[in-house]
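Before we start, here is the structure in question, set down as structure tokens.
All protein chains but one are shown in place.
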Amino acid sequence: MQSTQISFEKLRKDFPILQRTVRDNKTLVYLDNASTTQKPNQVIDAITDYYKNHNANIHRAVYALAEEATELYEATRDKIANFIHVKNREEIIFVRGTTEAINLVAYAWGRTHIQKDDIIVTTEYEHHSNIVPWQLLTQEKGAKLEYIRMDDNGELILDDLDKYLATGKVKLVTFSLMSNVLGTITDAEKIVSKCKEYGVLTLIDGAQAVPHMPVNIEKLDCDFFAFSGHKMLGPTGIGVLWVRKSVLQTMNPFHGGGDMIREVHKYETTWNDLPYKFEAGTPNIADVIGFGAAIDYLTNLGMDNVREHEIELTNYAIEKLSQINGLTIYGTKDISKRGGVISFNFADVHPHDVAQIIDEEGIAVRSGHHCAQVLMERLNVAATSRASFYIYNTKEEIDSLINSLNKVARIFKL
Amino acid sequence: MQSTQISFEKLRKDFPILQRTVRDNKTLVYLDNASTTQKPNQVIDAITDYYKNHNANIHRAVYALAEEATELYEATRDKIANFIHVKNREEIIFVRGTTEAINLVAYAWGRTHIQKDDIIVTTEYEHHSNIVPWQLLTQEKGAKLEYIRMDDNGELILDDLDKYLATGKVKLVTFSLMSNVLGTITDAEKIVSKCKEYGVLTLIDGAQAVPHMPVNIEKLDCDFFAFSGHKMLGPTGIGVLWVRKSVLQTMNPFHGGGDMIREVHKYETTWNDLPYKFEAGTPNIADVIGFGAAIDYLTNLGMDNVREHEIELTNYAIEKLSQINGLTIYGTKDISKRGGVISFNFADVHPHDVAQIIDEEGIAVRSGHHCAQVLMERLNVAATSRASFYIYNTKEEIDSLINSLNKVARIFKL
Amino acid sequence: MSSNADIYHEMIIDYSRNPVNYGKIENPDVTFHDSNPLCGDSIDIDMKIVDDKVSDIKFHGKGCAICMACSSVLTEITKGKGIEEVRNITKHDVLSELGLEHLQAVRIKCALLSLKVLKSALYSYLGKHMTDSQDVDKLKEEAANLY
Partner (left out) sequence: MSSNADIYHEMIIDYSRNPVNYGKIENPDVTFHDSNPLCGDSIDIDMKIVDDKVSDIKFHGKGCAICMACSSVLTEITKGKGIEEVRNITKHDVLSELGLEHLQAVRIKCALLSLKVLKSALYSYLGKHMTDSQDVDKLKEEAANLY
């Protein structure tokens, strides 16, 4: 465990973009970390070093560069296994991101395991990438997609899960470990243990959780787990799908092509060992290596410290935002049940207008449906504004956000 | 058009890795360009600049960074359209590479358009990524996969195509524009025009062609076209699928998730406009931008000049290699019909042993089946050694290759 | 270039709070719905068309101040105009009315969503009443080149 005396203020110097100004010479205040995070020099340098010194295709050639590239690439797999507490490195599959991970499951597992009248259960606060693949699958198979509803506090109503499980028709329950809109942390262990009673598989969307708190897959005990590198200091274009080996062994290949085969003949083909069976074609080698550097960075910080820092910021922000007249915060205010994602609406001002006005002050927040239209419908809003924090954010930046909201109030005469 | 007086020797300084030594202080001679190419500073810098100055998720947010990132990302789409002569930018879909591109077609087009007893035609000299997806598809659908055979000169026997087309059952003909083993340039216009007579769609695997010669999609007049960025100076993890708009409009979505939707409701969803319908989730933004820099680099050089430079090198290499006793070169020696990829075997020495011995001299060539086992069976060899050239290679490097082969002869007492 | 925040002048704020021609028409001659996939804004337009003239037009939906103001202005411009005139309304007509000519790319889509819906509505109306297939083709091309 790391010391909690880590200076989060000091690590800002690792992030070159934080020195930038935007618009009329305003200091950048980047508060859209749930969408994607900024990258430290350590990650950028790892990518650069790969291209300047080791670039080669992996796994297949005997020459020096290829050997080095393969070692660097495979080292990230071990770092990830360690980071999320996975014992078998061959359960870790590299993909583009959470979206591809979930779609891979829908194709390579779903297409053979889901039949007519089967039920897949998701939740009302999922990202589109954990809804649309299941709509496509269930519609194709004549199966059903059902939703665990959310209460007014932003927490799941688990009675719904019980009801669906009792039908005996559920084949998969899928949910995010942290909502990308409300920040709610799902009680995953409870859901998984309920599902296990019925022998139902579980998929966890860890896109928002893995970057922001310690995650232990062994303890979660789910069957599928997905997350994205770019939301945790890593490069764009790389993510992870973890699948329990016994389940992975029941899955068909997804993409056909190089690297995933054992022997190709004209009319029949045999498959490579795990995980390569699911990694067809030249992978995103440089970004896998860059992702390794991101994991090193977070490991050095300690995920407990990351979580603690965000709790501090989130508490501070909720307190300040709550003082603004006419401002509504969605979801629970109990910090033990939420991460550093705060969605809000400001009187009758549309979130786009909020975002645009505060952008003039250098503040980057997201406005819109956040790829969660089902949740917007549930909240009965068209959109929200969302501020989300990461390791480099400070209380001063939250003060800037609050100040900029005063400008919104002025312009809209609130 | 560029001047042909371009100094290819001078551009080596743009490639930092070429200054490297490997093994016992040997200068790197990188001759595995068909597998992946090295990257110039211009490409590396574009990626670095993106992360240091503009990194943000695209398309969805109103703040300054997001605006800049979106513009940079979309600019690459225009550069590609220009580079391969495509009129509609919305026909260009970003994918991880050629493998994903072809699999996308097999899923999003194939799963709905291929039925029992239909025929898909490929060729004996395809890369696994243009065979295995069609094996998976035809096996699932009870359809058939047939092969256009290759003659002893490494050229396709087009009578086979006529025979299959005459059955009236062919739905797709798919082939690479340049073989990654023999370098054969396929007579694409002839194949496409034959297919058009029967109303049969065509897919061209351009992974080896686009990096090495001018390619004009309008002239080729095919329906699908795929290629990879990393084989043409670009970063790993990015490639292109082009689909004729009228065909694209008949295709189902592939991945479900963010960005590809119009409206998501609990039980139904509508799709975004082209090409976004096929780009689900956070894309590989940085590498799309890096790819744009690679295209700028090649555009500045002029693809005619690139082709000319490689013809010179290939002629020189074939001449030198032909003088080695016991060395067999596969494929045609007619330079107008081939690119800069030379596969060979040296007496009874296995290609792995060749590659390993010359690696000690700093020479990086590929040995193995080159993801083309069907072709290996056709050539009746277990594997070949392959040297493949690019813009930064020189005649001196080919001399080094020849010298290193003498060492192989010594060790194996040839 | 003027600051982006300058676009939030009195008129926009007023229109956004009190949109003009907001609502539905009973038994419209044509109705059309579309939304902006990226931000979730969504607009419906209903029209009454009498003697090749837009005798009534109303819109409803969800959107930001820009979207609401532009929809208001657009329906004001449209009301009472002949079909051919409506066909010729340009984005400039809408944007200039509100001083939004320099809107950034991502917001342009908010400003012009209602224009897109109006044109789509018009094309679907015209398409139904056209006999000449050449005219229909021309219409389709126009629709494709909207922005």
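Which chain is which? They are A, B and C, in the order written, and residues in each are numbered from 1.
Please note the rule applied: a contact is a pair of C-beta atoms (placed from the backbone, for glycine too) under 8 Å apart; a residue touches a chain by one contact, two chains touch by 3 or more.
Since we're looking at a predicted model, the values are computed, not measured.
Trainee: For the chain that is not shown, enumerate the shown chains it touches in the whole assembly.
Mentor: A, B
Trainee: If the hidden chain were put back, which of B:K320, B:H352 or B:R378 would touch it?
Mentor: With B:K320, B:H352 or B:R378 as choices, the missing chain is touched by B:H352.
Trainee: Which listed residue, A:E9, A:E71 or A:E319, touches the chain dropped from view?
Mentor: A:E71
Trainee: Kindly note down the residues of chain B that lie in touch with the hidden chain.
Mentor: 23-24, 348-353, 356-357, 359-360, 367-369, 373, 376, 382-383, 407, 411-413
Trainee: Take the complete complex as the reference. Which residues in chain A touch the chain that isn't displayed?
Mentor: Per the touch rule, chain A residues meeting the hidden chain are 59-62, 66-67, 70-71, 259, 261-263, 272-273, 276.
Just so it is clear, only the chains that are shown with their structure count from here on.
Trainee: Between chain A and chain C, what is the separation of their C-alpha centroids in Å?
Mentor: 37
Trainee: Per the centroid of Cα atoms for each chain, what is the distance between chain B and chain C, given in Å?
Mentor: Roughly 45 Å, centre to centre.
Trainee: Between chain A and chain B, tell me the centre distance in angstrom, where each centre is the average of that chain's C-alpha atoms.
Mentor: Once rounded, the distance between the two centres reads 31 Å.
Trainee: Chain C: which residues touch two or more other chains?
Mentor: 38-40, 42, 107
Trainee: Two or more other chains touching the same residue: where does that happen in chain A?
Mentor: Correct list: 23, 352, 356, 359, 367-368, 373.
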